[in-house]
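Only a single protein chain was left out; the remaining protein chains are all shown in position.
Naming follows writing order (A and B), and every chain is counted from residue 1.
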Amino acid sequence: MKDLIHELVELYGPSGFEEPVRKVIQRYVEPLADEIRTDAMGNLYALKRGDGSGRRIMLAAHMDEIGVIVTQVEDSGLLRFSNVGTIPHKTLLGLRVRFANDTVGLISHDGGIKAEIRGQKLPDLGRWFIDVGAASKADLPVGVGDVAVFVRPFADLGERILAGGFDDRVGCAVLIETMRRLEESPHEVIFTFTVQEELGVRGARVAAFDLAPDIGLAVDVTPTGDSPKPDAPLAVKLGAGPAIKVADRGMIAHPRLRQALVQIAEERDIPYQLEVLSLGSTDAAAIQAARSGVVAGAVSIPCRYVHTPSEMVAMEDIENTVRLLTAFLGEMGIG
Amino acid sequence: MNIKTTLKKLSEADGPSGREEAVAGLVAELLEPLCDDVRIDDMSNVIGVKRGWGPEPRPQVMLMAHLDEIQMMVSTLDGPFLRFVQLSYDPRVLVGQEVTVFGRRKLHGVIGDRPPHLMKAADRQRMPKTTDLVIDLGLDAETVAELVQVGDVALVESPFSELLDERVAGKAFDNRLSVTAMLATLDQLQRLQHPCDVLAVASVGEEFNGLGAKTATFQLQPDIAIVLDVTFGKQPGAQDAGSFALGSGPVIGVGPNLDGQLTDKLIEVCKDLEIPYELEPLAANTGTDAWTVQVMLGGIRTALVGIAIRNMHSPVEVTDLQDVSRTARLLSAFLAEADQSLVDGLAHHLPDFEEERR
Partner (left out) sequence: MSVLTQDLFRRLTETPGGPGDEGAVRDLIAGAIHPHVDELSIDRMGNLIALKRGTGDSDLRVAVAAHMDEVVLFVTQIDKDGLLHVARSGGVNARTLLGKTVQVGPDRLPGVISIRPPHMRKSADEAETVPDIDDLVIDIGAADDKAAKAKVKIGQRIAFQTPFRLLSVEAEFDPEAPLPAQGRISGKAFDDRIGCAALIELLGGEAYPFDLYGVFTVQEEIGLRGALAAGYHLQPDVVIILEGTVCADLPGPPGEPQYPTTRLGAGPALTQRDRSLVVHPPMLQHLLRTAEANGIPYQFKHPNIGGTDGAGFAFLRGIPVGIVSTPCRYIHSPVAIADLSDFHNVVALVRASLPGLDNVTGVRKSRKD
């Protein structure tokens, strides 16, 4: 499991350019699925047929990650950029980025490091640049429109692991592992690896309309409230089990689905926690509103420092998320 | 149908966004005698169908009033106290407010403030932040942990009160008041023939993400939609433009979110029946389900009829019940006329190029 996460998390896959991630995931899910296909947006669908007695369940994890896009090239060879998704403004300084062609660069801003030391307000994004070590415009290996992701090597801390992009490669890994472990299910389950979640749950919207599932469940990460003096009270803690979503900014989970997940966690002695998040959302928001409405919810993997180059998750939370999903899919449950 | 008692029942029912089951059940019960067919869908939208006379296919006219109300949600337990996030209340009304917490059982709570005796002078001029407030259930930490979970809903506790004349006060008039008007419309339709099928929808999630407007409209595929929602009553501090005296009749929305011809038709009905009315200019987003409905399924001709309330999004919304019966008269009279030719007449036409050439 750790190896799978390690592999997925270091892949290049900013929103709209998920192909490298999709290729690797496809390799894993092909032997496990009854059917596999992609669509025009690049969503990947891996279907496992049920015994015909259950429901049609869409399980979604997004393949894309946040990044930056080059908007302007300066004569000096420095690159101006804009954001792809919500990027961590506070931690940009000194951050390394990697382009699709493996070009690596460094992020800094006008005025150098002094402004930062004086505790001044962070400059607007337009005053930041990427330096890829080019002496001039002519030397540049990348140009306007090229997209880069943050360089965030995987670190194994034992029970906890550190990397960027756990949002949501760890969800992808959970889906793959669940697919492996799921032997029998009454349900037809479509393991859906979505695109462009970070741009406003765009892939999931298309996928849910296409699939018209009875039930939709997103698997994503969620921020934790276990740092000192959090701005907003968040009950979710790292290592305390998968977080069964009650609500976030975009969706209130269907109470029956939430209850079914809680019940199965309690029956199987799987630790869980409940999540109320007053910002952000997941693919479930798009799935819920598809067509005449889908009974939707989400299971979140607690993750510290979300959307920074170093996110942290706990292996036991991941294992318990897989257990919860496997148990949920294996039974009639919500029926 | 008694408008006052119906509104009291609906106002005192509990139906936060995402947990509308209880109030949906109540609305379904009230719709039952007025419709041919009533159902509650998976999202908890309540859909009542009252079929028109004449052969099929009949025009499908959707009335939509949202069912849900604004809420607080428990975010963490802090000893015996509950911390919470709040969705859309004005945070200032929450200080010193009684609330109901929907834990494993219904619990009564208080959001209190520190006594002024202990405040610095500057603090007496500043409202506390919502994140600094807690709900006090008057129970010990152990009992609280047994009865309350993260994600449990809290609503303001505010009984319906009858003020002078036809005016009343209470919570969730936004938008149970419009649901009441929708029921009153169907009640009047019992005595009228109408050529269209009336699809009465009490929609979920308007105060949150517009879930009901999307999903119910997709199911019903109406030809025309009339969205009912509350609007701003005149009161001290309210802008003059865009607020309406209580008791001045239905408030008909005008703007790009709304179909001009359908809106004109409603105005015409008011004029014909001498129903007092007001026009509400809405330059862009109306902030109602109409915004969602209009662009569904390739476009739906949508109108908006409002009823003025004071103190919107507070526990003490105030309205004048005369406006509810007037709204019902307007809508039932419109529905009695809404036949296929009316629907067809709303179509946009290209200019007659031949005519111009001549």
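As a convention for this text, contacts are C-beta pairs under 8 Å (C-beta built on N, C-alpha and C of every residue); 3 or more make two chains touch, one makes a residue touch a chain.
Model, not experiment: these values are computed from the prediction.
The chain not shown here is touched by just one of B:Pro236, B:Pro281 or B:Pro351, and that residue is B:Pro236.
Contact with the chain not shown here comes from a single listed residue; of B:Arg39, B:Arg114 or B:Lys271, that residue is B:Arg114. By the touch rule set out above, chain B reaches the unshown chain at residues 78-79, 81, 83, 88-93, 95-98, 105, 108, 110, 112-118, 124-129, 131-132, 134, 136-139, 143, 147, 158-159, 161-165, 167-169, 232, 234-239, 243, 246-247, 287, 310-316, 318.
Simple rule for what comes next: only the chains that are shown with their structure count from here on.
Across the complex, chain B meets chain A through its residues 17-19, 21, 41-43, 45, 73-78, 83, 85, 131, 149-151, 205, 208-211, 214-216, 218-219. Looking at the complex, you find that chain A touches chain B at residues 225, 231-235, 246-247, 250-255, 258, 273-276, 278, 285, 288-289, 291-295.
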